[in-house]
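All protein chains but one are shown at their positions in the complex.
Up next is chain A:
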Amino acid sequence: MHKISRPVNRDDSKNKSSGSAVYISDVIKPGMLAMAVKSADFQHGKINTIKKPELPEGYFYVDGKSFTGMNRASIVAQDWPFFAESEVLYFGQPVCAYTGPRIEVCEKLCIQTKIEYTPLPAVSVIEDAADFFNDYTIIKGNPDKSFKEAAQIFENQYRTGMQEQAYMEPQGMIAEFNEGKLTVYGSMQCPYYIKNSLKNAFNLDDDNVRVIQSITGGAFGGKEDYPSILAGQAAAAAIVSGKPVKIVLDRRNDMSVTPKRHPSLIKIRTAVDSEGNITAMDIDCRIDAGAYESLSGVVLERAIFISTGAYNIADVKVRGRTMKTNHIPSGAFRGFGGPQALFAADMNMYYLARKLNAAPLELKRRYLFQRGDISVTSGIFRDDIKLEEMISRVEEISDYSSKWAEYEKTSQAGDKMKGIGISFAAHGGAFTGNGEQEIIKSLVRLEWEPDKQTSAGGRLRILVSNVEMGQGASITLRKIVAEESGLPLEAIIFTNPDTDIVPDSGPTVASRTIMIVGKLIQDAAAMLKQKIEDDINSPSSVEKSYVHPPEFDWDEETFTGDAYPAYSWAVNVIEVEIDPITFEIKITGSWAVYDVGTPIDIKILEGQMQGGTAQSLGYSSIEKMQMINGKPAQVSFTDYTIPTTLDFPDTECVFIDNPYRYGPFGAKAAGELPNEGPAAAFTAAISQASGRMITEIPVTPEMLEEQLR
């Protein structure tokens, strides 16, 4: 492995451990007001009247009319209003808000605000939804012909649930408006998304909106979209009141109003020829977008582009739709459509193995993508795919095949029902489709500040809009620049982005922070190194903008070509026990092998993989979130249980070496990967242990009882 992979202690652990790190909830500005939002207590209706209480002195009212530009956040689609207008489309939708000195008074004013509605028909689940925001079809090869010639056709459907990001720090934002300039501070992933949204909301020009990220206590996608809504609401209140306004959601509020992972319902028809070969798949993928489109279209793209999973199927037809329902708009969550599609694809291979009387691993490995194969979008897998090597490694650490054979014979006997499952996952790094080259157009800057007092002779500052949110961006980006420039790590400075200072290098999403931005700063560091060597005592800087490697082709109209420049890969093995009386599920083993190119820091990567695997196992088993008549049934950690120290075993992680040509020191996507594969490995293990074909997550003891009794 490259020497950059050697672990270095994080730069932020001291402040965070001692409690001196300042999160947005800790910030107090002089004269600052509190704010409370009145949420709709109605699923779908036309607003007839809003009866407001009399405002005490020093208190202000804001609603959709408080926006001088458009009352719509700019989150890919520009359709989600900051406050409802004539119609409420989901339970919990913000209708109006109050700002003033005391939060208790603002909350009381919300309670005293009475809204009358004319009811409209509401749709709560995918099956009942007729309308959709996006409808995409992709064809690879000639699926019609393969289905016509098929000896057998198998059909099954797969379902995944809603999942809450459950970052430990609830969302929060502070806005202030001084002399025509709007400044917003908060917990976020994408400072320029918020800046853009605020410019459009208040018709402000570039110089008059400033967004500053505060220390962000976890995000996982959950702080990609909603911070734009929250910033707009706080900004409206700051403009109306003329004072700084702070809004921090408490946990129940946060879980009641913020987006979650899209539930999915995926039907797969599979054509098999007379020799038992899989020849084609016909996939119908529906994801539950909720009441507004927001970024669901891109989530759907990611899902359908990887809809056969890690498997090369010759002829494929995929139709994907984002179904319109009356609940909270679904949003970004680590994996972004991938986990849903990969669960269905991998469980379908398990299903086919059972139907065709093959061992699941035996069938799966016959179809694994290899270098030179064609993706669902007719792109080419250009780089070496080392899944066979990864299978060998996972067999070594987990003993998968011999356990599988043993449980196949004895799973139903004894005190416990035992099972083991294996899954394969692929994750395309960076923005989907033409995002990087046509939409984001990342720009980074490095600056050299001479300082004779320091041993390095100065400081090198990394200026990017990508944020540290817990994932280790600060230490890993600094390591890349240190390694390339030859300067000591202490001389490389990374601070939380402020849009008045940093260029727009794009959002902190899709593993693009290392893979795209990391490469740009590596190249910029090489250029700046020259300048520093020429004249160490003068300030200097280098800017670098993204150029898409010309070998990758993409047609956004037809979704044809290379949807991603590079893929990362994972093999997961999960072992389980089921109690035959209580149906309690215990996960007894978790092993994984990853190809993330070059890990920039092995400890950071292990932390990502262990944490992500726990999230995925939670998604598969204990994290159940339901919308009952459009109202979230679980809005606290009491009702919605995320994993504790006692729930899952440690995940043993192995990284194989497979450097990516265009990544910094060979690095490619990593953060999403542990959320992609574990659900299918777990569900395959449960299926073996229970002797039933399980097709839905989360798998709960109640669900197993229904199946087994």
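Basically, a residue touches a chain if its C-beta (ideal position, glycine included) is under 8 Å from a C-beta of that chain, and two chains touch if they have at least 3 such contacts; residues count from 1.
The criterion applied here is as follows: contacts and distances are computed from a predicted model.
A single chain of the complex does not appear, and UniProt lists its protein name as "(2Fe-2S)-binding protein", one of "(2Fe-2S)-binding protein", "Sarcosine oxidase subunit alpha", "Putative sulfur oxidation protein SoxZ" or "Energy-coupling factor transporter transmembrane protein EcfT".
Across A:T113, A:N496 or A:Q610, the residue that sits in touch with the chain not pictured is A:Q610.
From the options A:T49, A:T118 or A:T645, the residue with contact to the chain not on display is A:T645.
Within the set A:N203, A:Q370 or A:S636, the residue that contacts the chain not displayed is A:S636. Counting over the whole complex, chain A has residues 7, 9-10, 12-23, 25-26, 165-170, 215-220, 250-252, 469-472, 603-604, 606-607, 610-615, 636-638, 642-646, 648, 650-651 touching the chain that is not drawn.
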